[in-house]
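The complex appears here minus one protein chain, its other protein chains still in place.
Then we have chain A:
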Amino acid sequence: MTAVGLRAPRPRIRPASVVTFLVMAVVTAFVLLPVAIIIFTAFKPVAEVNAYPPTLLPTEWTLDNLIRILEELPFARLALNSVIFAGGVTLCALVFDSLAAYALARIDFRGRGVLLVLIIASLMIPFQATLIPVYQLVAELGWINTYQGLIAPRAADAFGIFLLRQFFLALPRDLDNAARIDGASEFRVFRSVVLPNVVPALMTLGVFTFVNNWNDLLWPLVFTNQAEMGTITSGLTLLTGPGGIIPYGVMMAGSLLAVVPLVIGFLFVQRRFIDNIATTGLK
């Protein structure tokens, strides 16, 4: 667009790359089709949602579906629950995982190897496999339908500890040794020296944890049974009524509201986020 852009060295455009580009454009369009259908259907009047032949774009834009979803579900409450649940898990996990990862990566202590193996082993346990005893435990604590019941069991996780440990290992030793020689306590070294150097890793883990929990369906279904304690994701499933009659327009409006905050947040951090998940713990 700008003069600077024009002066940039122009890659040679070969016919082969034009073909690949076109193929990629078509593939991407198909991949984005469900996202497009969510957005466009959310703004369609009922008559158009149910019209045959179906269309992609609305001819008439309306906010009716969005208004109806707000009437049918306690949406503000569900959104708040989603934020508290996903945000709470993320915050706790970041603190607890980074503390544990620091000890495992930077402190040389007895039993470190055994602990590390145990933590890595617990990575392989699907949460579904322990769901029932976890449910019983949460129920015994009287935490069903509470935020702590949703958050506590996920307040630390092996994946996060492992991921952060990989980052902590990569930092040069001199950094914290210098601080220790100056008399800094271990916690001080952790907080003021090491932590500021792993902000990208914390961000990546944070986004990952937040998105996974925001989107999780089975977890809130199990730990809440009151509609007003559900999350957006679990609340939306209430819309598929027992008769199997599905108000698509309303459902897409709800889906849109569930997805938009994530997409906006993601677009802000996407470059770093994608690079980080691609490189952390995998090299």
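In this section, contacts are C-beta pairs under 8 Å (C-beta built on N, C-alpha and C of every residue); 3 or more make two chains touch, one makes a residue touch a chain; residues count from 1.
Operating definition for what follows: contacts and distances are computed from a predicted model.
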The complex lacks one chain in this depiction; which UniProt name from "Sugar ABC transporter permease", "Cytochrome c oxidase subunit 1", "2-oxoacid:ferredoxin oxidoreductase subunit alpha" or "Solute-binding protein" does that chain carry?
"Sugar ABC transporter permease"
Of A:70, A:91, A:203 or A:262, which sits in contact with the chain we cannot see?
A:262
From the list A:33, A:67, A:199 or A:227, pick the residue that touches the absent chain.
A:33
For a quick check of understanding: of A:70, A:83 or A:155, which residue touches the chain that isn't displayed?
A:155
Where the missing chain touches chain A, by residue:
11, 14, 16-17, 20-21, 23-24, 27-28, 31-35, 37-38, 41, 49-50, 52-56, 95-97, 99-100, 102-104, 106-113, 115, 119, 122, 124-126, 128-137, 152-158, 161, 166, 169, 173, 176-177, 180-181, 186, 190, 211, 214-218, 221-222, 233-234, 236-237, 240, 246, 248, 251-252, 255, 258-259, 262-263, 266-267, 270-271, 274, 277-279, 282-283
